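In what follows, a single structure is set out as C-alpha cells and then discussed.
Only one protein chain is missing from this complex, and each of the others stays in its spot.
Naming follows writing order (A and B), and every chain is counted from residue 1.
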Amino acid sequence: MAIDPGTEAQLSDDALELFVEGADWESVVDAVEDDRITVNMGPQHPSTHGVLRMVLDLDGETVTRLTPIIGYLHTGIEKNAEVRTWVQGTTFFTRMDYLAPLFNETAFCLGVEKLLDIEVPERAQAVRVILMEFNRIASHLVWLATGGMELGSTTMMVFGFREREHVLDLFESQSGLRMNHAYIRPGGLAQDVTEDFVERCEALLELLPRKIADYEDLLKRNPIWNDRLRGIGPLDADTATRYGVTGPLLRAAGVPFDLRKAQPYSGYEQYDFDVPTETGADSYARFLLRIEEMRQSMRIIRQALDTLPGGPVMVADKHIAWPSQQSLGVDGIGNDPEYIRHIMGESMEALINHFKLTTQGFTVPAGQVYVPVESPRGELGYAITSTGTNKPYRVHVREPSFVNLQAADVMARGQMIADVVVVVASLDPVMGGVDR
Amino acid sequence: MGLESKLPNGILLTNVERFVNYSRSTSLWPATFGLACCAIEMMTSGGPRHDMARFGMEVFRASPRQADLMIVAGRVSNKMAPVLRRIYDQMSDPKWVLSMGVCATSGGMFNNYALVQGVDHVVPVDMYVPGCPPRPEMLLDGILKLREKISEETFAEQGAHA
Partner (left out) sequence: MSEFAVPTRTHGLARVALPLEAIAARVTAHFPQVETLQAYGELTFHVAPEELVALLTFCRDDEELDTALLSDLSGVHWPAGDHVIERQASTTGWPEYRISREQGVIEVLYILRSLSRNHWFRVSVGTPDDAPKLPSVTGVFATANFHEREVFDFFGVEFEGHPNLTRILMPDDWIGHPHRKDYPLGGVDIPYKNDKFIPPPDERDLREVID
C-alpha cells in the first residue's frame, strides 16, 4: 500500500496529520493513540483498475471507511457530444466504457432510434446482439485477467488476454478496429458483416467453451483463489438496491434482474437463455456468476447465428440511413463505384442528400428518452434530450461503474486492507466509464 | 543522472557512451501508467500474442522509482496532470516518456475543457505513438524507435532533457 506523503487525504477536523517518509514509522506508532490511520491509495496504483484513488481509514489493518475519489479520467464526453451530430455521437460514446464499446454504441443508437421512431432491420439487430454478447465475454475475460493479476495469478492474466485477442480479431474483421469501433450507427450498422462472419463466430464458439472450462479447472478449486475471494466484499440485495448497484453484483446477491429479460431490446426476447444468479453475495459468487454469464452469452450467440436473417443492415429512409451499403472500390479503399456514379452522375438530389447527411447530419424530433441496456457491469442507461436539431441537446450516461463504485465503501468495511484490492476487482469498475 | 554527469564529455568516452546506451536501451523498465483505452492495449502488448518480453521489457514496475520509461497510455485530464508530473518527478534519471495514442499526444478528438491538450504540456515527451488506440504492434514499434533514439544519444543530450 503506497503512502504518498504529499497527497492530502480527506481528514476530519480533529484528525492528526502525519507525514511519513522513509523509515520513521516509529513516530507514527507513538503519535497515533487509538491505532487509527488514514492511508491514501492511488490514483496511480497497480491494483486500482486505472486511475481510481481511495482514501482508507484503517483501524490497525481493518478498513473502517473507504472513500473513493474519482474524476482523474474525466473527459467531458457528454459535453463534447453536444457540439457534434447524432452520428458522430457514436464515436464519442464508444470511448466511454472502453471494455464494452459496443454496449455504449447500441444504447446510444437505441435512444436515437426511439426518438426517431424507426425500427432497425432484423439483420442489424441480430448482428448487434451477437457482437454485444461477444463483447460481454471479452469484458469478463479482462475482468478475470486483471482480477487474477491483482491477486498475483499471472497465469490468469495471460490466459484472459490470450482468449480476448481472438474475440478482438472478430471485431477487427467486422469494424476495422480492435476497440472503440463506432460500428453500430443510428439506424443500423456501419456496414454489413463480412462473408466469413458466421465462420469466424463458429470458430470462437468452438474455442471459448474449452477455455472457459480451463479457467474453472484452474480457479474453482484453487485454495488461494478460494481463500482470497470467499466471504470478501459482501453485498446483500437490500444494500445493493439502496446503492443502486445492478449487474453481476446484484445477481450475485440473488436478484435475477437483467434488462435483457426485464425490458428486452434488439430482439432479446426471441432467444432462450437463463439469468444466472448466485446466493453467496461475495466476491467468489461474482466470479462464478461471470463465468456462467459467459456461457449464457454463448447460448445467445448460438441461437442468433442459427437464425441470422438476411436483408439490409440499415433503415431504408435515405434521410437517416448513413450510406452503408457500399463495397470497396477497385483500389481497395474508398466508396462503391456504383454509388459514386449514382450521386455524381445521375441524381443531383442524391448528391445534395449525401452532402447534407455527411456534413450536417439528420435532425431528431424533440423529446427526452431514457434507454437502458444490460452491459457487463449493469444497467447502462442513456438519458438523451433532443430539441429537434441535428445535435443532441444533452446526453447523460448512467454508467454502472460510476454507480456501483459507491458500494465499495460498504463492501470494504470490516475487511482487511489487503482485501480492498479484491473488493475493487470484484466491482469491476472501468474508470473510463466512471469518469466519462 | 548517474556517474557520467561527473565526467567531462570527450572522445575517449564515446565507447563508454555506446556501452551505457546499449545497456539502457535494451532493458527499459516501463512504469505502469495506464489511464484509459490505451492502457488495455498496453496490457495486451505484455500479453501472450504480442509478448513485450521479447524485447526485454516485460517488467512493468508499479513504483516510479524503479522505472525509466513512462508510457502515458490514454487521455490526461486536468485533474490527473499534477499527479502525472509528480510521478514523472519521482522517476530516477535517465528517464524517457512515450506518449501513447492521440489523446495523450494532442488531446485528440476530445478538444474540451476537461483534458490537457497534449501531455507535452506537462512532461517532456521523447516519442509519440499515434492511433486511437494504437495497436500493440504500433506501441512496440514506438518503443523500438525510442530504443534507437536512446542508443544514439550522447551524455550531454541526456543531461539536457532530464
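Simple rule for what comes next: a contact is a pair of C-beta atoms (placed from the backbone, for glycine too) under 8 Å apart; a residue touches a chain by one contact, two chains touch by 3 or more.
All figures in this text were calculated on a predicted structure; none of them were measured in a lab.
Engineer: Among A:V255, A:I343 or A:V373, exactly one should touch the missing chain; which is it?
Structural biologist: Of the candidates A:V255, A:I343 or A:V373, A:V255 is in touch with the missing chain.
Engineer: Where the complex has a chain not shown, which of A:E163, A:E293, A:E379 or A:D428 is the residue touching it?
Structural biologist: Only one listed residue reaches the unshown chain, and that is A:E379.
Engineer: One chain isn't shown here. Among A:G280, A:P376 or A:G432, which residue touches it?
Structural biologist: Answering carefully, the residue with contact to the hidden chain is A:G280.
Engineer: Would you write out the residues of subunit B that touch the absent chain, in ascending order?
Structural biologist: Interface with the chain not displayed, on the subunit B side: 78-79, 107, 110-118, 120-121.
Engineer: For the chain that got dropped from the picture, name the residues of subunit A it touches.
Structural biologist: 70-71, 74, 76, 78-80, 82-83, 114-115, 117, 230-231, 234-238, 241-246, 253-257, 261-263, 279-282, 319-320, 353, 356-357, 360, 362-363, 365-370, 372, 379, 381, 383, 385, 387-390, 393-394, 396, 398, 402-403, 405-406, 435-436
By definition in this document, only the chains that are shown with their structure count from here on.
Engineer: How about subunit B: which of its residues touch subunit A in the complex?
Structural biologist: Within the complex, subunit B contacts subunit A at residues 32-37, 39-41, 43-44, 47-49, 62-64, 74-75, 77, 79-80, 83, 86-87, 109-115, 132-133, 135.
Engineer: Quick one: in the complex, what on subunit A touches subunit B?
Structural biologist: That would be residues 2, 6, 43-46, 50-51, 71-77, 79-80, 91-92, 95, 98-99, 142, 145-146, 157-158, 161-162, 164-165, 178-180, 431-432, 435 of subunit A.
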